[in-house]
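Questions regarding the structure given below will be posed in turn.
A single protein chain has been omitted from the complex, and every remaining protein chain is retained in its original position.
Then we have chain A:
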Amino acid sequence: MGAVVGTLTMQTKQRRPSRDKADDELEMTTVCHRPEGLDQLEAQTNFTKQELQILYRGFKNECPSGVVNEETFKHIYAQFFPHGDASMYAHYLFNAFDTTNNGSIKFKDFVMGLSILLRGTLREKLEWTFHLYDINRDGYINRDEMTEIVRAIYDMMGKYTYPALKGDVPQQHVDAFFQKMDKNKDGVVTLEEFVIACQEDETMMRSMQLFENVM
């Protein structure tokens, strides 16, 4: 009798791990991320409470679970650029926003990124851009990374452009970029080189100012 009960309990014990896994999966999908309090976010970013409220309402409406994963992000970004293929650039952008590198953007990441882009100092914006370009986060932008990014941007343009994309336009663009940025011609661009080169670039400084008021 005891043996029977024993075998029965053993069986249930064996079954439980798999059921737990299923339960875990269920939990993971339904869990909600809540951002920190409004006050803390206000302290950490450059937004006012009102702006944070408006941002969060929009964010929560789109992502009731409180996180954006990469697929959703790509889908959203693709709707802004229906002419071309925005998935690669969206991927890099996603990684740039996902500072914690866990494959999902929470509201905090979202709002911190926006704070830098919209309300940050020039240096912060340039640093953010540098991190966007630096795909493998090693502190240097090399040619391959730059080519990837530039190709992704040109992909967004789509096929039908004027003038038509002939030859390896992205590559030429990358070469021009390195010409400008790589001061010591060592084949990589460091953060300092990048910041200095950008500050010297008149057109870029003018353009930066235009993006102040995007909110």
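Following the convention adopted for this analysis, a residue touches a chain if its C-beta (ideal position, glycine included) is under 8 Å from a C-beta of that chain, and two chains touch if they have at least 3 such contacts; residues count from 1.
Note that contacts and distances are computed from a predicted model.
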item	value
Hidden subunit of the complex - UniProt protein name among "DNA replication complex GINS protein SLD5", "6-phosphofructo-2-kinase domain-containing protein", "A-type voltage-gated potassium channel KCND1" or "Gamma-secretase subunit APH1-like"	"A-type voltage-gated potassium channel KCND1"
Residue touching the undisplayed chain, where the options are A:62, A:138 or A:168	A:62
Touch list for chain A against the chain that is not drawn	50-51, 53-54, 57-59, 61-62, 76-83, 85, 93, 96, 110, 113-114, 117-118, 125, 128-129, 132-133, 149-150, 153-154, 156-165, 169, 173, 176-177, 181, 194, 198, 201, 203-204, 206-208, 210-211, 213-215
